[in-house]
Structure formats: structure tokens, C-alpha cells
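Here the complex is missing one protein chain, while the rest keep their positions.
Which chain is which? They are A, B and C, in the order written, and residues in each are numbered from 1.
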Amino acid sequence: MGWIMPEGASTYAGDIDRLYYLILVITGVALLIVEVALVAFAIKYRERPGRRAHYTHGNMKAEVVWTAVPTVVVVMIGVLSARVWGDIHRREGPPADAIPVGVMAKQFEWNTTYAGPDGQLGSADDFVTRNELHVPVNRPISVMLEAEDVIHSFFIPAFRVKQDAVPGMHIRIWFEATKPGTYELGCAELCGLGHYRMRGLVTVHEQADYDRWLAQPRAAAETNR
Amino acid sequence: MPDVAHQPGPGEAAPEHKEPPYIAIFFVLGVLTLVELGVAFLPWPKLTLILLLLLLAVWKAVLVALYYMHLRFEPNRLRMLAIAPLPLAVILVVAVIQEFS
Amino acid sequence: MAHGAHGAHGAVMQPPLYAEPGAGVYNEKLGMWVFLGSEVMFFTALIGSYIILRVATPAAWAPLSERVLNVPITAVNTFILICSSVTMVKAFAAAQLGRQQALCRWLLATVLIGATFVGIQVFEYQELIHKGFVPSAGLFPSTFYTMTGFHGFHVSVGVLCLIYVTWKAFRGKYTGADHRGVEVVGLYWHFVDLVWIILFTIVYLI
Partner (left out) sequence: MATTVPREELLVEGYTGAHPVDDRPFIRKYIFSTDHKVIGIQFLVMSLFFLLVGGVLAMVIRWQLGFPGRPMPGGGVLPETMAPGGIVLPEFYNSLVTMHGTFMVFFAIMPLLVGVFGNYLIPLKIGAPDMAFPRLNMASLWTAVPAGLLMIAGFFVEGHHASAGWTAYAPLSESPEYSGVSNGQVLWCLSLIIVGLASILGAVNYITTIINMRAPGMTWGRLPMTIWSLFVTSILVLLAIPILSGAVIMLLFDQTIGTTFFKPAGGGQPILWQHLFWFFGHPEVYILILPAFGIVSDVIANGSRKPLFGYKMMVAATVAIAFLGWIVWGHHMFQSGMNPTLGTSFMLSTMLIAVPTAVKVFNWLGTMWLGNIRFHVPMLNAMGFVSMFVIGGLSGLFMASTPVDIYIHDTYFIVAHLHYVLFGGSLFALFAGITFWYPKMFGRMMNATLGKIHFWLTFITYNMVFFPMHALGIGGHMRRIYDPTQYEFLQPLQWINVFITYSAFILFAVQLIFAYNFIASWFNGAKAPDNPWEDNALEWTVASPPPHGNFRTVPVVYRGPYEYSSPEVQEDFLPQTRKLPGDREPDVMPPGLRAET
């Protein structure tokens, strides 16, 4: 338990975590100021016989300070956040060399469509896995998110990726995993009684491994059709 | 501030009160409706039509508010209160339309 | 109104005598205007959704000439509602001058014309439903029935209120000095008319 972010495994994680820690420090300081002042005043200015409160209606200078300082601080947080946000949701879309993957969410499973050897989604050699997502390490992955029934949310905590999948919409996101291994994929939007078990696994392969995996299940998928 | 409680409020029933041109407004409203009907079926570009029709509708609405709801004769404070929600309506529609256009 | 709010005589159509200057109008009128602010937002939700959905999915709206809506009859109905607004405002003018007979007659006319509007709308609905234009038939009918339906509901409530006011008028409850009921119900009535003016344009003509 604590305030430490779990280990990240994508290119976003660094930026997001840094921003998180920055805000943690800023808000921590603000919180400390407020709580310390509150406790100190409570002790120092508790009622004592014969004392009288200082009669004042305010102080313009103080007001200006505590309006201006928070303004500067939050605008700074805003500007820094906007930059990271802009990197994630790039105007020009995912990098050109990204591997396209289709993810169709439905109650209560994730169906992932991979492009076949032609590298194009929507062609005859596509194949599908259920509740599994396989990606190579250090390659941008471009995910086309769709939903069949209700809203779901594609959440890979280790990658700091979360995006709603909305029926009727085609939402493209991208990410790049940086560490091989297996990670959990969860659904973060209430989608019905099975929402809590709408779980999948993401496997990040070394490139060679990935190529081998890509070669193997294709036949099976074709017979499945 | 003057002792406002004793002055007859604006739009109050004073005997010499002159009636606003209710009937004239009525004819304007009727004519504007006819114009709208005429305009709607003109073979003009869609955007022009929409803007023109909206303009006519707002014109009519403003006439109703100013004269029939006698906003024209009300204190300023009330007039401000009456138009206060309109910016919110615009904010909502304009922001959400960004999503889909 | 109940105790405390107003005296029995004199300045009932003014702000309370014993208070700081407020909006400069009497309570009931201020209250109605405040309430109308809320109504504006209600119709914003419905009309705004219509606009947004229409921008998002233009294909769900056929060109004007191919739509099933009966524009001529609705144009007549629009005119009818405008007529009811003018009779309403004439009733108010009569009330201001304390002309009892004129007040009753104009109010009665407003009730009848208002009810006619509702009647024609019901007829229009029947015709449309007959043609298969039912609420579940797509985006256009969804928005159409919700907007015009809630407007019709408002008109109907207005007619009921007007009937009550008319009944009171016939019993001579309104005077030149106190005709709050007439003015307040009038504000509501004109507002409903105003909403229709907007609706007619954006639903039937655009």
C-alpha cells in the first residue's frame, strides 16, 4: 500500500508517472500547509479567558497572494499535462510503423483481431484470439477499439493505457510496450453483471518470439471460421 | 437608494397607460411565418437557408418576449435574469457538436 | 398568497413593501420568470440533443420535400398558437384596465384556441403514426415526438391553468389592481408559444 505507482511497462508510463509524482509533491505541500496551519491555529488561538479575537475583515494583500500562487501552480500543471496528453493523443495518429490490431469488446470478453501476413486488417488472412493480446516489445501497436453491445473500457494498468470502447464508434489508440512479460487487461467501465470478470492477458514477446507465435495459430484460426 | 417600494412598478396599471402595439405585433408574427414558409422551400444553399430561417425564428421569439411577455417594460434586473440561461444552452450545444463534426 | 406575503389591499402587484428592493416586480411574477429559466434548460436538453444528433447523423433526415411531416397543417397550427398569444395579451390588457367582460372573453378565447392547437396536434400525430412514422422508427421520429410531445404537454398544462384562471375571472376575482394570476399564466403561455416558434422552424422547416 502506498503512493508509489506500480512498475510501468510502456513508453507512456514514464511521462505519466513523472506527472503524477509532480502533482503528488505539489498537492502534498499544499495539504501540509493547510493541515499544519489548521492545527497550529487551533492550538494557538484556542479560547482563553480574557482574550479577545483580533477584529479584522480581511487583508487584500494576503488574498491576492493566495489567489495568484494557486493560479500559477495549476496553470503550470495544466501546461505540462497538455504536452504529455498531446504526445499520447497525437494529431497525426499512431506512428506509421505501428502494428495494427483490432479489439472488439463485448459482454464479457475481448476479441482481438490480428492482421495476417499482409499486415492489413480487414483482409482474408486476419485471425482472432479471445481474451488474449499478443504484441512484440518495442514496437508501436495501433489498436482499433470497438464494442458490440455496451460501453467497455480497455485498461492495461502496466501500460497506463485506458480507453473506453463505445458501440458505434471506432476509436484508435496506440502504445508501445517496453518489457517482455505477461500483463493483465481489465475492463474499467461497468458493463453488466460480468464486468468484474472481463479479464484478458497481454503477452509482450521479444520480436523473434512474436514472429514465431504469429506463425503458429493462424491455421487454427482459419479452421475456426 | 430611493424608496422604490412606493413607486408604481414599470408596466404597472396606471390609468393613462398606453397599450403596446399588440395587434401590430400579431400581424408581424403572421407575416414572418408566411415568409418562413416561403423561404424554406427555396432552392438555395442549405447553410443560407438554415441561417435565414433561424434568424426569422429568433426574430419572432424576440418579439414575443419583448412585447407579449412585456420584457421591454420590465426593470433591467428582470431582463438580465430572463436571458441568463441562454449562454449555457449555447455552451452545451457548441461544445458537444465539436465531437461530431 | 398565504400570510405575510402580501397585504389585503393596495400594492399587491409590487414587490413586498417591507423588504429590500429586489427584482422590482412582485413575487409571483419573479417566480414565474425564474421557473421559465428552468424551462429554457429543459428544452435545451431536448432541442440541443436534436441538433447534435442531426449534425452527427445527417442521413437520418430526409430532404424537406420528402419528409412525411404535414407542413401546411402545422403552419396553420403555428398561426393558431400565435392567435392564442394575442388573445392572451389582450386579456392581460383588459385586466389592467379592469374591464371584466373583455377579460373573460379574451381568456375564454385563449382557452379555446389553445385547446384547438392541442387537438390539431393529436390529429397530426394520428396521421403520422398511421403512416408508420412511430417513435421507434429512427432518430428523426425519436426526436420529433419527444420535442413536440413535451411541447404539447406544456400547452396542455397551460390550457388547464388557463381554465382555472378563466373560471376565477368569471367569478370576478381579478381587478385592475390585482390580476396577478392573469399576468403570470400569460407569461407561461407566451413562453410556450415562443418555444413553438423555435420548434416549428427547426423541426418542420430546416
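Keep in mind that, in the parts below, contacts are C-beta pairs under 8 Å (C-beta built on N, C-alpha and C of every residue); 3 or more make two chains touch, one makes a residue touch a chain.
Not measured: the values here are computed from a predicted model.
Student: Could you tell me which shown chains are touched by the chain that is not displayed?
Tutor: Visible chains that the missing one touches: A, B, C.
Student: Just name the one of A:I99, A:A115, A:L133 or A:V161 that touches the chain not displayed here.
Tutor: Final answer for the missing-chain contact: A:V161.
Student: Tell me, which residues in chain C touch the chain that this view leaves out?
Tutor: With respect to the unshown chain, the touching residues of chain C are 1-8, 10-11, 15-23, 26-28, 30-31, 34-35, 37-39, 41-46, 49, 52-53, 56-57, 60, 134-136, 138-139, 141-143, 145-146, 150.
Student: Given the full complex, what residues of chain A touch the hidden partner chain?
Tutor: 1-6, 12, 15-16, 19-20, 23-24, 26-27, 30-31, 34-35, 37-38, 41-42, 45-48, 51-59, 62-63, 66-67, 70-71, 74-75, 77-78, 81-82, 84-86, 88-89, 107, 149-151, 153, 155, 157-158, 160-164, 166-169, 171, 184, 186-197, 199
Student: May I ask you to list the residues on chain B that touch the chain which is not drawn?
Tutor: 1-5, 85, 88, 91-92, 95-96, 98-100
Simple rule for what comes next: only the chains that are shown with their structure count from here on.
Student: Using mean CA coordinates as chain centres, what's the chain A-chain B distance in Å?
Tutor: 47
Student: Can you compute the centre-to-centre distance for chain B and chain C, using the mean CA position of each chain? Integer Å is fine.
Tutor: One centre to the other, that is 14 Å.
Student: If you look at chain C, which of its residues touch at least two other chains?
Tutor: none
Student: Would you mind writing out the residues of chain B in touch with chain C in their complex?
Tutor: Residues of chain B touching chain C: 1, 4-5, 8-10, 12-13, 17, 19, 22-23, 25-26, 29-30, 33, 36-37, 39-41, 49-50, 53-54, 56-58, 60-61, 64-65, 67-69, 74-75, 77-78, 81-82, 84-86, 88-89, 92-93, 96-97, 99-101.
Student: Sort out for me which residues of chain C touch chain B in the complex.
Tutor: My answer: residues 11, 13-15, 17, 21, 23-26, 30, 33-34, 36-37, 40-41, 44, 48, 51-52, 55-56, 64-65, 71, 75, 78-79, 82-83, 85-86, 88-90, 93, 96-98, 176-177, 179, 186-187, 190-191, 193-194, 197-198, 200-202, 204-206.
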